[in-house]
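A protein chain is absent from this complex, but the other protein chains hold their places.
Now for subunit A:
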Amino acid sequence: MNPIVNGIPISFILGLAGILFSIGVLGVLIRRNIVIIFMSVELILNSVNLVFVTFSKALSHISGETVVFFVMAIAAAEAAVGLALVIAIFRHKKSTNVDELQSMRW
């Protein structure tokens, strides 16, 4: 494994990915707005993409970049379904605050 990718030590890139993941987890934990939680999930997915690309380059194996492509497609599908759910919930509850979503049925 080559520990330096284009002059950048991979420990730096992995550290950046870890910071990004942690920020995403923090956002999911402390925010109450459902759309912001959704954006934090996008941050988490992006940090995972960064790790995939880094190891694809460090191990000189192309599969990592292909998997990133699939992750992006799944993120797009998640965005479509998740935001439709947000709209459906908002129509019933008139709110996007997750603290008020305590029952599975209405």
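One rule holds for everything that comes next: a residue touches a chain if its C-beta (ideal position, glycine included) is under 8 Å from a C-beta of that chain, and two chains touch if they have at least 3 such contacts; residues count from 1.
Definition applied: contacts and distances are computed from a predicted model.
> One chain isn't displayed here; going by UniProt, is it "Electron transfer flavoprotein alpha/beta-subunit", "Pyruvate synthase", "Iron ABC transporter" or "NADH-quinone oxidoreductase subunit J"?
"NADH-quinone oxidoreductase subunit J"
> For subunit A, which residues reach the chain that was dropped from this view?
Missing-chain contacts on subunit A: residues 1, 4-9, 11-27, 29-33, 35-36, 38-40, 42-43, 46, 49-51, 53-57, 59-63, 65-66, 68-70, 72-81, 83-88, 90-91, 96-97, 99.
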